[in-house]
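Every protein chain of the complex appears in place save one, which is left out.
Lettered A, B, C, D and E in written order, each chain numbered from 1.
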Amino acid sequence: MLSKNLTAFGYEYIEDQSGGLPVIRSMSEIAGSTVMLIAGEYLSNADNGRGIILGGITGVPPTKVVMLGAGTVTEYAIRMALGMGADVKVFDKHLYKLQRLKYAVGQHVYTSIIDTDTMAEAIQRADVVIGAMRAEDGLSPVVVTEEMISRMKPDSVIIDVSIDQGGNFETSRMTTHKQPTYKHMGVIHYCVPNIAARVAYTASMALSNIFLPFLLETGTTGGIEQMMYANRWFMKGVYTHKGTLTNAYIARKFNLRFKDLDLLLAARF
Amino acid sequence: MLSKNLTAFGYEYIEDQSGGLPVIRSMSEIAGSTVMLIAGEYLSNADNGRGIILGGITGVPPTKVVMLGAGTVTEYAIRMALGMGADVKVFDKHLYKLQRLKYAVGQHVYTSIIDTDTMAEAIQRADVVIGAMRAEDGLSPVVVTEEMISRMKPDSVIIDVSIDQGGNFETSRMTTHKQPTYKHMGVIHYCVPNIAARVAYTASMALSNIFLPFLLETGTTGGIEQMMYANRWFMKGVYTHKGTLTNAYIARKFNLRFKDLDLLLAARF
Amino acid sequence: MLSKNLTAFGYEYIEDQSGGLPVIRSMSEIAGSTVMLIAGEYLSNADNGRGIILGGITGVPPTKVVMLGAGTVTEYAIRMALGMGADVKVFDKHLYKLQRLKYAVGQHVYTSIIDTDTMAEAIQRADVVIGAMRAEDGLSPVVVTEEMISRMKPDSVIIDVSIDQGGNFETSRMTTHKQPTYKHMGVIHYCVPNIAARVAYTASMALSNIFLPFLLETGTTGGIEQMMYANRWFMKGVYTHKGTLTNAYIARKFNLRFKDLDLLLAARF
Amino acid sequence: MLSKNLTAFGYEYIEDQSGGLPVIRSMSEIAGSTVMLIAGEYLSNADNGRGIILGGITGVPPTKVVMLGAGTVTEYAIRMALGMGADVKVFDKHLYKLQRLKYAVGQHVYTSIIDTDTMAEAIQRADVVIGAMRAEDGLSPVVVTEEMISRMKPDSVIIDVSIDQGGNFETSRMTTHKQPTYKHMGVIHYCVPNIAARVAYTASMALSNIFLPFLLETGTTGGIEQMMYANRWFMKGVYTHKGTLTNAYIARKFNLRFKDLDLLLAARF
Amino acid sequence: MLSKNLTAFGYEYIEDQSGGLPVIRSMSEIAGSTVMLIAGEYLSNADNGRGIILGGITGVPPTKVVMLGAGTVTEYAIRMALGMGADVKVFDKHLYKLQRLKYAVGQHVYTSIIDTDTMAEAIQRADVVIGAMRAEDGLSPVVVTEEMISRMKPDSVIIDVSIDQGGNFETSRMTTHKQPTYKHMGVIHYCVPNIAARVAYTASMALSNIFLPFLLETGTTGGIEQMMYANRWFMKGVYTHKGTLTNAYIARKFNLRFKDLDLLLAARF
Partner (left out) sequence: MLSKNLTAFGYEYIEDQSGGLPVIRSMSEIAGSTVMLIAGEYLSNADNGRGIILGGITGVPPTKVVMLGAGTVTEYAIRMALGMGADVKVFDKHLYKLQRLKYAVGQHVYTSIIDTDTMAEAIQRADVVIGAMRAEDGLSPVVVTEEMISRMKPDSVIIDVSIDQGGNFETSRMTTHKQPTYKHMGVIHYCVPNIAARVAYTASMALSNIFLPFLLETGTTGGIEQMMYANRWFMKGVYTHKGTLTNAYIARKFNLRFKDLDLLLAARF
């Protein structure tokens, strides 16, 4: 059934070379929408940050944000960052992804191929660095070295969205929603693997949007099982955090199938 | 000297009928830029919120935001909210403020005169309500009754930016950055009077942008004193929260005048 | 020759999964551009409507428009609706179509997967509902039940662009340009199958844009015949309404081939 | 009380030199939003028009629209026209109004000082011409001569929004909602003085937005009387067309004052 | 008559504090539209420049542009620079001008109060620096020191639009259209006082737009004389460069008054 899925979502596949399964796409939309809020929180005084605003107000140089990777996470994060007036630079290894991002955002943005010199300088000057380069072969590329991070300003913020695949920073190690950050060389690291779990209800609605058609159309659960297996890390985060609510929501949609689904989820994770 | 000030910033005065002094304008830009981040935090699971995203992702109905007042706070907050894909409704008592807001944002937005029926229904359906109606006579208008709030969804979020002038909600009472929220009728209330203090460093730069020309041009401190007096509530918050840094920054700019300024601030608050 | 066509317009095919033949695409652009004008007419007093504006003016809550389907019709209609300040919600069965629509429009829009509860409520509150979900298997899906329509406001307007394939509303039945509407349960239904015929001259130019290259390149008329056969419903409407002008226009382009073309058209319809 | 009014709406006065009273502004927003719908209707085949689309579809040269006057009517009409893809040219006598329009619309638009040659050519090539130049001295300027109109394409559409002040076209004479158009030299003329009456319900809400504060704050009706007197032509149209509904709506807001208001209105018109 | 002028263009006066006479405004629009083309020319190889593009292409870090002053010149230049994808920073002494610029452009831009540290660093990193700060007291402020320029990259480009009032750069001295640039410390300086003369035909149309109403309405030339006197530098440039054409154009408009105007201009300059 997986091959059937690929056919049905052929458009997605073409658009999103780095993934393309709708689950990845939706969760990336969520992560992208959430990541700037997290950055804003850790830049503010509320969490003992530097006390600077995420974005720009008239007459004060805006916050500098570097985004690594030009996929869906960056697409959503950049829209928000631009709406707030931040000064954003995007780096990626692939030219076609940078070109695609400009279409998606609908305006010119600062884009650069990952080139050690330019990127290193941008990171040194940045207030926030978002790591969102996905793996092409199972392990996400480490593009920021410890040496680069050592030159960042104290209390700058790093958010490693790719941490579930190993991360984009040499200095990042997985954290949890309970203890989401640590400091390394004075730089705040936020490396929670399942960011979408911060908004578990929204995430479960997004998932249900994707799963519902399959269940309704196939009448089987085998396909779901396979799909969920492929997205284990994410599922876990969302479903365990606010489990009851989430399951209840999906269950109401699936109606009679509640038990089967519940059992399936229980068995998997 | 106050009259001199009024002349110099005549443009501001015309644009910002509800205030117009540049201090108010800059602090409102900051509050507007910050308020959506706060909303996002309390909607998320991170603070035991509803677990919904602030904004919109494809296929999931977007978050509903109601903004009361069409001044600078709303102008900045709405730009960010639209950049995130939220569903925003703005209410104000004055038609010309709503018209001005549409110019500022550069696109159509949902605007409505405050009309008990329409507003009450919008609040009932909202996920976030921002109170940003300023006083015309010293006391900000209470436009949302306890009865309206009682019909809101559990764990919805209210942020009362006008709390320093009494607030726009019947149920709001001042809180602090240490204990910023409380629940009333199941609705989260965030009523910290000096939101700008969350980003104290940015706020102090903004202030220095405004004060520097006066000090340099007049060579006196009398004018500043008057201006600060008029904005007591705000000053207090910013300067006491991260006092050393803030003062140091301004002091570096004012150079030899550090002591005078420090004394002035100390005496005032 | 049809397979040749598919190759030549491969880009279209990929972009427009639900159709992709350029004829469908162009006629959908026309229908999308026209449908909001029709809605505006029937909302106004001119046709004894509710006397409300299509769009928004400052201080008056904007008109609520629901669009079913996220294809080309909706893409063109939504651009116009947003330009007028209407409050638009788009529903579709497929996530990738909703994602694509956001790219096409270049800004965030309210999108939702068709979910009975959310959609039913949106329809109940709507002033205008546009049905533009195309068939996947020859018959367009009926997504709005009579029960949902019974809860709509009196004199609300339904326009069923998919009526040629059966329609998206349980209550819609085909009408004509002479008698374009009827009322059912107090709701105005506009169900003319070939909306493009309202602007016959534009439609014939659009068609000539598509057919001209084929005729010139192939030197045969067989291909045209096949293509027209595939789009019978539309052809009929456009060519019979203002027949002389239309044919004359195309004929001038095709020059010597006028008679052949005329005969072909005459024979077909 | 009128002078009080002028003070209160000082912002409006500055923004809208050609009028500035909020009633004019709101009714102009409505007229501007409505005028393109009317143009679309008379260009289509529905009213035996030329059968062309108002706007643009891919590959077919877009409809040409000329707007005379750069005030609020044009601001709203142009936003809609651009959203539909029409090719718009704006002419005005005053440079500052053209400059202001570009700010309001937020993008470059074709603007030209009224210069007989350029304007005459634009009108000759136009599909739609909107007259929206307001009087500076009680009588709106006639800027389009009969000779210019004689060179327009057959079945082109003229809409004279300034007809209540005499009109902008030498050939325009007042019409009614019952018989809204006539042909002169082959050009369709739409010259209904109170366009807002096409959307009487919306218009009455807009008026109530403006009047409500005065009534509530002054407790007198004298001011209203004066304001209404100044806008006689408009009031008449709106209030007589769907009188019962309109008055009822306002009456509900004013509650106990229903009778006074009703009598006032009855007496006036 | 000058006071009459000020009254008539009251809106202009308020909007454009640094000048406000329409002549300044129109010529600034032209200078702003032209200045980026000049920058592009001197950055290219065509004039032995650095061979870099003005703007941005995918994957290559965009050109860095610093604009001093937030008036009309910058408003037009920035729109073009953003359309080309350049990385723009705007500095001004006045907060209200920076705020106004953001409204005019309709999106967030990098704005900063002139603060020696931030500006000096921006200039050091810039590829292009535009000086467009107008005099408040007859002499435009020198905000860029020779020391700052000494740290700029070789073959970077400076364009001093304020050179007619003394210039914004310590190193700028007036040049001519024949010999428009010189190098100082390796930096290309373009300091032609009347940039608008590069597009003399457009400039003369703009002037005629402004003068025509005065001549027609007053029937005197006294007012014009005064106005021209106030803008001597500009007049000279435009009228002497392509004199015949310019005068002829205006003369055709003024018809019988050709001689008077010609004599007036001849006498003045």
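A few notes on this one:
Here is the rule we use: a residue touches a chain if its C-beta (ideal position, glycine included) is under 8 Å from a C-beta of that chain, and two chains touch if they have at least 3 such contacts.
Only a predicted model underlies this, so the values are computations on that prediction, with no experimental measurement involved.
Across the entire complex, contacts from the unshown chain go to A, C, D, E.
For the chain missing from the display, the contacting residue among E:43, E:66 or E:98 is E:43, taking the whole complex into account. The chain that is not drawn here is touched, among residues E:67, E:82, E:95 or E:109, by E:82. For chain E, the residues touching the chain absent from view are 26, 29-30, 33-34, 37, 40-41, 43-46, 50-60, 76, 79-80, 82-85, 177, 197-202, 205-206, 209, 241-242, 245. Residues touching the missing chain, restricted to chain C, are 9-12, 14, 22, 25-26, 79, 103-104, 106, 209-210, 212-213, 253 (touch as defined at the top).
Against the chain not shown here, chain A presents residues 14, 17, 93, 95-96, 99-100, 103, 106-108, 113, 115.
Simple rule for what comes next: only the chains that are shown with their structure count from here on.
Using the contact threshold fixed earlier, the set of chains in contact with both chain D and chain E is B.
A count of C-beta contacts for the chain pairs A-B and B-D puts A-B on top. Work out the mean CA point of chain C and of chain E, and you get 49 Å between them. Each chain gets one centre point, the mean of its Cα atoms, and the points for chain C and chain D are 30 Å apart. Under the contact definition stated at the top, the residues of chain E that touch 2 or more other chains are 14, 95, 99, 103, 106-108, 113. Taken pairwise by the contact criterion, the protein chains fit none of the simple patterns, being neither a path, a ring, a star nor fully connected. Pairs of chains in mutual contact: A-B, A-C, A-E, B-C, B-D, B-E, C-D, D-E.
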